[in-house]
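Right, one structure below, let's go through it.
Just one protein chain is left out here, and the rest sit where they should.
Letters A, B, C and D mark the chains in the order given here, with residues in each chain numbered from 1 onward.
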Amino acid sequence: MDAEALIIFFFCGVIMVGAGVLVSNLVAPRSKNDQKDEPYECGIPTQGPSMIQFKVGYYLFAILFLIFDVETIFIFPWAVVMKKVGIAAFIEIVIFFVVLGLGLMYAWKKKALKWE
Amino acid sequence: MNWLYDFTYLTQSIHESLSRNFEQGTVVLIEMILVGLAFMILFALLGLVLVYAERKVSAFFQQRLGPMRVGKWGTAQTLADVIKLLMKEPLINKNADKFLFNLAPYIIMITAFMTMAALPFAKGLQALDFDIGLLYISAVSSLGVVGILLAGWSSDNKYSLIGALRSGAQVISYELSVGLSLLTIVILTGSLQLSVIVESQANGWWIFKGHIPAVIAFIIFLIASTAETNRGPFDLAEAESELTAGFHTEYSGMKFAFFFLAEFANMFIVSALGATVFLGGWMPFHIGGWEVFNNIMDYIPPIFWFFGKVSFIIFLMMWFRWTFPRLRIDQLLTLEWKYLLPINLMNILVMAFLVLMGWYF
Amino acid sequence: MDNEEIKKFVLDRVAEAECTDGVQFLQVTVPSEKILQLASELKSNETTSFDFLFCLTAVDWPDHMEVVYHLKSTKHNHQFVLKGKINTRKNPEIETVCHLWRTGEFHEREAYDLFGIKFLNHPDLRRLLLTDDWEGWPMRKDYEDPINMIEY
Amino acid sequence: MKSIINYFKEILFGLKSLVKGMAVTGHYITHPKEIITQQYPENRESLKMFERFRGEVVLLHDENNEHKCTGCTACEVACPNGSIEIIPKRVEIDGRKVKAIDQFVYHLQMCTMCGLCIPACPTDAIVMANTFEHAVFDRSKLTKILNKPGSKIMDGIK
Partner (left out) sequence: MEEIIHDQELESKEYFINMGPQHPSTHGVLRLVLSLDGEIIKKVEPHLGFIHRSIEKMCEHDSYTQIVHLTDRMDYLSCHINNEAVCLCVEQALQIEVPDRVKVIRTIIDELTRLSSHQLWWGVMGMDLGAITTFLYGFRDREMITDIFEETCGARLTMNYNVPGGLFFDIHPNFQKRTKDFLDYFKKKLPEYDTLLSDNVIFTQRMKGIGILSKEDAISYGVTGPTGRASGFSCDVRKHHSYMAYDRVDFKEILDTEGDCFARYKCRINEMWESMQIIEQLIDNIPEGDYKVPTKAVIKLPKGEWYQKVETARGEFGVYIISEGQKSPYRLKFRSPGFSNLSALDHMARGCKIADLVAIMSTLDLVIPDIDR
């Protein structure tokens, strides 16, 4: 089967969730209640908005991930041909990793890896 | 019984008998529906079996009996749970972003389905066999985090938001380690195609053939994949003692059930991936020179080998979950960025060196 | 320091203090205005150094209120009871001691909550156990609540 | 250099501690005999409470449907929560009017099982029973009348 067949699996997911939610909507009881509309916060009304600008710390890791994930993409083709190319590939990857390692060390020393 | 050992005949004979009776387009359509149905059934079965297994295994770890009431030894417990969840009222709180809120479970389930498609279950039993299978799996499986982020953000709940952001930071971090630990083996196989990776282990699994670097890579893979599936001890996204239920606090009924199911499906996917790459997929266990032993091993059908290995890894993951306390968010990120990632990079170099020198079997 | 010495120490500072030798502890009652000054001296003075306030409570007497401080010195291992007498039940007020003993923060809030004693200069004097809109001071002897109290 | 050695030492010790923890849980999963769960409704036959267990107050009756309660209300006074209520009546014994109980009302929903009423009783008429299955669907069923219908006080109890 070809990559186009992925569309089946896409629709499998849609159908499965859709069917489940539909059946549940049909059989589940419904009752209206003001308290049910409230977000759950241990039984106390929420103070202030919930969807806000949030701590930047989480996003820093996303940025770091971007840097390193691009590197990983570079390693993928290398890994495939490593066996065939031999010593040249090895030397190249050592250089590549040294640069990558320096980047990681830089982030480490800059305390970007420390969660605050 | 031959089909049990090689599914190629089975699929081919189905294809041929269909071609004889229908046109080309209809055949493709019917085959698509068959495959889709098969995977949906597999999903439902996985949910039923894994949830039951988790409850029983956790119970035995904790010196309990676990579910015992519904069915013999509580085997129908999950089914009863599904029925209960179907009957639950679907709730959406008033400030939630209703579209995204409803969309989140779809995204999670779709990614799970699309990842599952590329797994080789047995010889000839693989829906999609890309030549970049490994890359494809690691790319698609990380999309699941989008669903978690959406779920957390759209619920308009503070616990959910924190849970989702934690999960985001966690999944993308550990994505790296999963990819790199798999790459360690790719150096040996020289291919990203999963069927080729499995075939290359006909004379021995990579975890044995690849020496210590392969073992290290396997350990890293175990840790990182546990984290990537948001399972304990890395279940920060739904840390119930801190965030009540994390990103799915606001979900009820069937939508919650899909988050729950997706967690187990993801667990199955990463275990299957680990089994395929490190433990030889559906290849039987062989010891060089022991012919009788090898013949007995060959007698066990490949599909059992595959599911046996997957259950082994799943059991390990359950063992982790029911033994360790949860990590804190900074510990979690430290573990990834300061321990797993550097070790992984070094490990790849060592493996490359081994390959260069030909020091592997 | 034994009881006699503590008694002398207090009497030196507050002449109108009433001392009774209880069965266990020495009990010293001083007017509420003198409490803060005496307390800070009891804490800071080397010979007394009462650094551990292990119990703070209030008592509602028929004609006056009393705030009771059980003090102990972890250094000298002596203890005694200091009482601040507030001569009114209507609007009782007393200086806070929570900057001397941080445990006072909660204990004073509790006393305010249940007895209505106002602790002056307390950083955050609000109801602690009861809801903010509760009326009355439940631990007072004349408190009536026909709904929540069981009649005996 | 030292920090690098420490780095690897840390990893090794960490892994070792994790494996040790897993060994404990691993021990229990391989020893299913140590399971402590009791299947409650199934084991009702063999389940026996200790004799001193305080389940609920009962008024003892003998085979002649006679009890020892004189209606002195000592237990009512001793009870901290007002879960015992004695409704007295006057009965005529040998031509004398004597106080006796009409109803010994026991509010199980208020009882805290402190057992203070038992030593308070001067005639040892009441005891704590070992029952523990008190769940009912209607709260009013928890209010019990302990003296059986038609029962009367034993002879010689004053």
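The criterion applied here is as follows: contacts are C-beta pairs under 8 Å (C-beta built on N, C-alpha and C of every residue); 3 or more make two chains touch, one makes a residue touch a chain.
Treat the numbers as computed from the prediction; the structure is a model and nothing was measured.
Student: What are the shown chains that the left-out chain touches?
Tutor: Visible chains that the missing one touches: A, B, C, D.
Student: In the whole complex, not just what's shown, which of B:56, B:158, B:255 or B:309 touches the removed chain?
Tutor: Residue touching the absent chain, from the options given: B:158.
Student: Could you pull out which residues of subunit C are in touch with the chain that's been left out?
Tutor: Residues of subunit C in contact with the hidden chain: 22-25, 27, 51-55, 57, 59-60, 68, 70, 74, 77, 81, 101-103, 105-107, 110, 114, 128-131, 138-139, 149, 152.
Student: What residue numbers in subunit B mark contact with the hidden partner chain?
Tutor: 58, 61-64, 158-159, 162, 232-233, 235-236, 239-244, 322-331
Student: What residue numbers in subunit D mark contact with the hidden partner chain?
Tutor: Interface with the chain not displayed, on the subunit D side: 13-14, 17-18, 20-21, 23-25, 36, 49-50, 52-54, 78, 80, 112-116, 119-120, 128.
Just so it is clear, only the chains that are shown with their structure count from here on.
Student: Counting in whole Å, what is the centre-to-centre distance of subunit C and subunit D, each centre being its mean C-alpha position?
Tutor: So the centre of subunit C lies 41 Å away from the centre of subunit D.
Student: Flag every residue of subunit B that touches subunit A in the complex, lowest number first.
Tutor: 31-32, 35-36, 39-40, 43, 85-91, 93-96, 102, 105-106, 109-114, 116-117, 127-128, 130, 135, 153, 155-159, 161, 165-166, 168-169, 172-173, 175-176, 179-180, 183, 186-188, 190-192, 244, 249-250, 253-255, 257-258, 329-330, 333-334, 337-338, 341-342, 345, 348-349, 352-353, 355-356
Student: What residues on subunit D touch subunit B, complex-wise?
Tutor: 11, 18, 21-22, 24-26, 28-29, 32, 34-37, 39
Student: Within the complex, which stretch of subunit B touches subunit D?
Tutor: The contact residues of subunit B facing subunit D are 57, 59-65, 68, 319-320, 322-324, 339, 343.
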